[in-house]
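A single protein chain has been omitted; all remaining protein chains appear in their positions.
Per-chain numbering from 1; labels A, B and C assigned in written order.
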Amino acid sequence: MSLFKSREALLAGAILVLLALIASRFPAFIAPDNLARVFTDTSPLLILALGQTVVILTRCIDLSVAANLALTGMVCAMLNAAMPGVPVVVILLIAVTLGAVMGMVNGLLVWKLAIPSIVVTLGTMTIYRGTIFLISDGAWVNAHEMSAAFTGFPRATVLGLPMLAWFGILAAVVMIVMIRSTPLGRAFYAVGGNPHAAVYTGISVGRTQFWAFTLSGALAGLCGYLWVARYAVAYVDIAGGFELEVVAACVIGGISIAGGAGTILGTILGALFLGIVKNALPVVDISPFWQMAISGTAIIVAVTLNTRNTKRKGRIILRRAQEQTEGATA
Amino acid sequence: KGAEEAAAELGNVEVIYTGPTDTTAEGQIEVINALIAQQVDAIAVSANDTDALVPVLKKAMQRGITVISWDSGVAAEGRELHLNPSSNPLIGNMIIKLAADELPEGGKVAVLSATTTSTNQNTWIAEMNKVMGNYEGIEVVGTVYGDDLADKSYREATGLMQTYPDLDAIIAPTSVGIVAAARAVEDAGKVGQVNVTGLGLPSEMAGAIESGASKSFAIWNPIDLGYSATMLAYQLATDAAEAAPGAEIPMGRMGTLTLDENTEGAMADPFVYDASNINDFKDIF
Amino acid sequence: MQLSVESRQFDSPRSDISDTPVLALRDITKTFPGVKALDGVSLELFPGQVTALIGENGAGKSTLVKTLTGIYQPDSGTIHVAGAPVTFATAQDASVAGITAIHQETVLFDELTVAENIFIGHAPRGRFGLIDWKAMRSRAAYILARIDADLDPDTPLRDLGIASKHLVAIARALSVDARVVVMDEPTAALSHKEIEELYDLVDRLKAEGRAILFISHKFDEVFRIADRYTVFRDGTHVGAGLMADVTEGDLVRLMVGRDVNQIFPERRKAPGDDVLKVVGYAHPTEFENINFTLRRGEILGFYGLVGAGRSEVMQALFGITKPSKGVTQIDGQIKVIRSPAEAVEAGIVYVPEDRGKQGAVIGLPIFQNVTLPSLTQTSRSGFLRLSEEFALAREYTERLDLRAAALDQDVGNLSGGNQQKVVIAKWLATKPRVIILDEPTKGIDIGSKAAVHAFMAELAAQGLSVIMVSSEIPEVLGMSDRVIVMREGLIAAELEGDDLTPETLVRFAAGIGESA
Partner (left out) sequence: MSDASLTPRRIPDRLHSPAARLLGSWELLLLVVAVAIFIANSLASPYFLNAWNLSDATFNFTEKAMIAFAMALLIIAGEIDLSVASIIALASTAMGAAASVGVGTPGLIVVGLATGLACGAFNGALVTRLGLPSIVVTIGTMSLFRGISFIVLGDGAYRDYPSDFAYFGQGYVFWVISFEFVLFAVLAVIYYVLLHRTNFGRTVYAIGNNATAAQFSGIRVARVKFILFLLTGLMSGVAAICLTSRLGSTRPSIGMGWELEVVTMVVLGGVSILGGAGSIPGVVIAAFVMGLVTFGLGLLNVPGIVMSIFIGLMLIGVIALPRLWKMWRK
């Protein structure tokens, strides 16, 4: 437990240092309403990262999230353009359902055919993306074709925060409860930590992974609508390459790519970290050509620190060492 | 769309419209190779990269295929002529003028470009900087790149407004960027303070004009562009015309194209859209 | 019931057992690619009785356990619980039917807490169907207390030693109110004291009227606690009956189909010069002040309770971990060993305790496992020569009496004992000077065990020096020339000759009669 705490504490510390550094160059960045804006901007990343976390916990990876988001987004946009009268709630439902179905396709391939997830999602990633082209014929759906309710929803503010941010918070809370206190949530850890043993406890590895993908897909679908509505445009390439950023957020948050280890809190912090970096770079007057190198370095440094922190130091057998550690914790 | 119109007019032309998986030069090369293999008569390309396509296009020309570039150009040795939608100095001047017209007392403007490698963007921005002297009191405070991604452009535009709280205008000579910038201005509640302008399509910008985030913007007619490119390719492929500096090549209803010393020519002047005319065009392109 | 001719004599002629079997398996067949693991076997378990299931490595015992706990589905045959036919699609189904098991492999989760490991799959639920953590903790504490395990339910499992993990596995089996408790080699990782506690537990479970299936290779255990026996050989049922009616010799003969000499091999004790000298090994948390010498042709036993740090010392010697202090000398020369590769070059090889993870390269064929450290021997200037590889692999695997369908079979398809033989063969093929065997006969059947013992003696006789880490007192006494006893990361004693008795071993290992 202490390891976990310290890992997240480290990351939280890093975020504070980062904010301090940014503030030293650009004080307005840490103004509360700007931080709220950064959080809102980070929400899609956060929501996707939460879904990805569950998938990674089960020793899988979902590279199709961005394509799923884009396809769902396009469907929602086209639906709205064709039938402006359809209420947003229905569109939300359709988005989540469609996303979940695409997640289920991944999940079924992983579960029933035992194809490694990276292969499955590499394949569905291109298939989903290509499908957008097929349904839209490469055309854009633009702001003026969307209804005001459609584009206004994620930006409507409730208690001072836009809906988009509330969705981020809601997703985080639901996931924390789900991971901590439902059998499925614990099964994610079991399946990723020791898939062999999971079978012995009556947990079906494949079925659990299936649900992980479904969840990830549903959240990607949700983001699909939110994204398209927020930027008021839908086209084939939206959120291109976003999947790697999502994985990066999880990894920075300490989710072990080997499965079975990590916390939702870590993911939240990881997503925030990346979100702050992304939002800060444009304002701290760093040449745009440096951005890529900086985010790459951030990923490497973060994962180095994370791994350092969790490295095993060997067993404690000697009585002397035992007393020392007990003294330290007492 | 315009290409088909031209094909119909010419009668004996078949248009193949195709594109690569992604917006990379390598992908375009694969497509061009496939076109060469089909022994097409002419290739009209809007390039992702000025230089990278040169070898493969040279190969195409060696095999007797007419090659022209349009919109985003290819280096001179890789094509017979290049069709600019409009003259680069004209566009450079236009985008800054659109911003300056709304700022009689001068002010700060920033540029939101597409990718760092897009040739046409960079040319326009360079041309714009050349004529800056004509616009007294207008100061270009920075250039950022949104990579033609909606989310990144949005974030960059937001960043600009924060870095320069007294920013007066954002110039985005890219259709993705201008939409995202307008969106960012609306979300930041700065409609009226920051004017978004640049190059965009009426269909995509109708919302921004309506909200007031953008007062005006410019664009040429993409249908005309496709039409002209097809016409030019036809003229060259049938040897009815030859691409040489100074040559004048007819483009059907679009008049004639006059080539400069780089065998480039401009189609027409960009057209300005604002609240007064946007509704007439937003459903066309 | 399908019986072979020779086993019929052991079948109980009496039919006066009044109670009906609570669990009955009939004509179960289970095949894996290339192996018929179970071939029409049957088994009955009775309430309040312990049935011992015995058989050589690979006889199909664990496969049967997995079949009756829903992990494998049989190809044919039926399972009856209290007379009614059932099918188990998952482990949960079996658990609901009242069948629980301590499996041979540790089936636990390092990242979860002790309490969760006990309850995963059937955690107590509270409001909205959410997991009731409080109830889970208190119930875990209750079960742990019941088996005298001094563990905090909130500790993450990864902080526990292997013995404690085993206690968690036992607690897990007890967390289900089961009619049938299966124990697949439950004592393999336990120390003397813990084994005694386990016996008590079995007695209690018996008294509560539960049926117990007990799998073990240790005959003393079987005779101590079992009421009945069932013997498998090569996936077939070769006999069953009451323990009271058989002798150890009978069972052995049933198991292997022949007589086996269980006496440890006769050894001429003529230790030669010092070969290996370990001086002042120390590690920040694992061990300290480790000094010993190993002579030519000697078998040096390392005894200690599980978790005493013997494996850690051996792994340091083999270059896996780095001791913070100390030197290794071979033939008086100081050798720096920073990696297993350097250890192998220096002539030190190590047969690890955890053969699935550290010993055999599962996924590679048998012959490639054997030749892995000897590739320079079987290749020419870096290029492979398959014929030489097969020759080398054949030589050593056949000497160890490996049971395999072919040399290009995946080691993963072998039983545990046979995997161990492949690992030993791998090292013998490098012609080492010092071989370290960490629990070499753990989970190995009696026939193979004798072969391993004979082989160890032969190696020593040929001048190889052997270090044998073992937790089995008879083995330590029977095989070693000298024994080092470790306790809590320190050398507690070095025993030789007349000092070497079961009592001294236990006394030094447990630290009895000393101030700690």
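Operating definition for what follows: a residue touches a chain if its C-beta (ideal position, glycine included) is under 8 Å from a C-beta of that chain, and two chains touch if they have at least 3 such contacts.
Nothing here was measured: the structure is a model prediction, and the numbers come from that model.
Student: What are the shown chains that the omitted chain is in contact with?
Tutor: Within the full complex, the chain not displayed touches A, B, C.
Student: Decide which residue listed in C:I362, C:I473, C:A493 or C:A510 touches the omitted chain of the complex.
Tutor: Within the whole complex, the residue contacting the unshown chain is C:I362.
Student: Consider the whole complex, including the chain that is not shown, and state which of C:H80, C:R158, C:R399 or C:R507 touches that chain.
Tutor: Missing-chain contact among the listed residues: C:R399.
Student: Would you write out the residues of chain B that touch the absent chain, in ascending order?
Tutor: 16, 18-22, 24-27, 29-31, 33-34, 36-39, 49-52, 54-55, 75, 115-117, 122
Student: Which chain C residues touch the hidden chain?
Tutor: Those residues of chain C that touch the unshown chain are 4, 34, 233-234, 236, 256-258, 318, 320, 339-341, 343-344, 349-350, 352, 357-364, 367-368, 372-373, 375-376, 379, 382-384, 390, 394, 397-399, 401-409, 426, 430, 447.
Student: What chain A residues would touch the chain not displayed?
Tutor: Against the missing chain, chain A presents residues 61, 109, 112-116, 118-120, 122-127, 129-131, 133-134, 138, 236, 244, 247-248, 251, 256-258, 287, 289-300, 303-304, 307-308, 311.
Heads up, the rule we're going with is that only the chains that are shown with their structure count from here on.
Student: Taking the mean of each chain's Cα atoms, which chain ends up nearest the overall Cα mean?
Tutor: Closest to the centre of all protein C-alpha atoms: chain A.
Student: Distance-wise, how many Å sit between the C-alpha centres of chain A and chain C, to the nearest whole number?
Tutor: 43
Student: So, what's the distance in Å between the C-alpha centres of chain B and chain A?
Tutor: 35
Student: Along chain A, where are the residues that touch chain C in the complex?
Tutor: Interface residues on the chain A side: 1, 177, 180-183, 186-187, 189-190, 193-194, 196-204, 260-261, 313-321.
Student: Taking the touch rule as given, give the residues of chain A at its contact with chain B in the complex, in rising order.
Tutor: Residues 26, 28-29, 34, 37, 41, 138, 140, 142-145, 155, 227, 230-233, 237-240, 278-279, 281-283, 285, 288-289.
Student: Spell out the part of chain B that touches chain A in their complex, as residue ranges.
Tutor: 19, 22-23, 116, 144-145, 149-151, 154-156, 158-160, 162-163, 165, 176, 179-180, 183, 187, 201, 203-204, 206-208, 210, 282
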